[in-house]
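Let me begin by presenting the structure, written as structure tokens, before commenting on it.
Shown here is a partial selection of chains from the complex, left in place.
Here the chain labels run A and B in written order, and each chain numbers its own residues starting at 1.
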Amino acid sequence: MTTSEKKPLDRQTMCSRLAMEFEDGWIANLGAGMPTLCSNYDFKDKDIIYQSENGLIGYGPLAKEGEEIPNLVNAGVQYVTLRPGSAIVHHADSFTVIRGGYVNVTVLGSYEVAENGDFANWKTPGRKGGGIGGAMDLAVGAQRVWIAMEHVTRDGKPRLLKRCALPVTAVGVVQRVVTDLGLFDVTPEGFLMREIAPGYTPEEVQAATEAKLIISPDLKPLKVT
Amino acid sequence: MKNKVLNSFDEAVADIPDGATIMVGGFGPPGLPQNLLGALIRQGATDLTIITNRGDQTSAKANTGHLVELRRVKKVYCAFSASPHPSQASVFEELTESGEMEAELMPQGTLVERMRAAASGIGAFYTRASVGTELAENKETRVIDGKTYVLEFPLHADYAFIRAFTSDTFGNLQYDLTQRNFNPVMAMAAKTTLVEIEGDIIEVGGMDPNNVHTPGIFVDRVIKIPPAPEGLWTLPSDGKP
């Protein structure tokens, strides 16, 4: 492992790393913000079906400016396009898809993830309100809950924690996390670091992490293929 | 069949009393009943309870956030009670933090399922969403087949404000794409449903019964949106502010 090109991963690389593992035919729900970058990955022959909370099943890329279809937005209220084979349902049926276990993977952003699989992404300190949206339903309903987030806060505080400090979104549901420093699986023993941002050492990543990391014996540089 | 078409939004909302509970449809701009909201703002009803995905927004020409800013709302049931960006703190947040207005926050799937329960005569239901979070702290839970669920109760409303694309004069509705969102469920859940129509109001018999999205039996008042001046959206002709 070399430190020659030490640079945190960019957001597209982080999301592409998760998207790489999407399987053909999967139904995916991508949270607003960073997770939507997963759809930029080149899936080649794989067919991914994007689903959003507002009842849109099977949408395509973002609409080009000037080509927006007025009544067609995803859950992040971005104008998207229709793919052949798409379908529209109402909100209650959309959460049948979500809570009923039809979503193969959801990729969500988060403030914190804990080594027990808890995560916190709806409320920041000192505020009475918050924004839940579909996250709590996705967290308990999707077959896989994967998180994409920066490894530390803007103030440099760790986000991979022993226990969440913020109010949690769901308990024990996160299976995988990608950050700008690596790829981590949540295991019964805690965070297993499987891949690391090129140029970083495990010790450097651990120093930016509150939870104790288990370093995979097969630790590899994180790479998008 | 009964003709439910009214000619003005002001007429459509005229009887809404202070203290009414109103479901407001839409998810982002699609399906947002901004003309009905504009008329309600003019009408003056206050002390309202609003049930909607998020109540803080002032982004459309008339939105629930405007009613909140005018201090006409006492409680909001929603899935978003704060902007994701703390820098964009809204009047909604100020009022809930000061206690002048109440917000009951819940998962979006719980929000729509509580509406559906009200519509369907379901007394209560168990969902896994929010289990183990502070939202479930004072709620009844139950373990079913080894998983913990939280008990949730129906959300009833006096009125639903929704927007659809096409209606017949009896109120059979079709939505255009994601304009659908909460709207069909709200139409079923509320005692009185008001619909603004973006496209055409057609004669009874002109809609394929296989492709009616909301049956007219759930609809009470339909109003055609006057021609839009311009722009991506069909703007309300009478929206204010």
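Quick note on the criterion: contacts are C-beta pairs under 8 Å (C-beta built on N, C-alpha and C of every residue); 3 or more make two chains touch, one makes a residue touch a chain.
In this text, all values refer to a predicted model and were calculated from it rather than measured experimentally.
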item	value
Assembly formula (labels as shown, counts from the whole structure file)	A x2, B x2
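Keep in mind that, in the parts below, only the chains that are shown with their structure count from here on.
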item	value
Rounded Å distance, subunit A centre to subunit B centre (Cα mean)	29
Complex contacts: residues of subunit B adjacent to subunit A	27-31, 54, 79-84, 86, 92-93, 96-97, 103, 105-110, 112-113, 115-116, 127-135, 165, 175-185, 213, 232-234
Touching residues on subunit A, where the partner in the complex is subunit B	32-33, 53-56, 68-73, 75, 77, 82, 88-92, 95, 98-99, 118, 123-124, 127-137, 139-141, 167-172
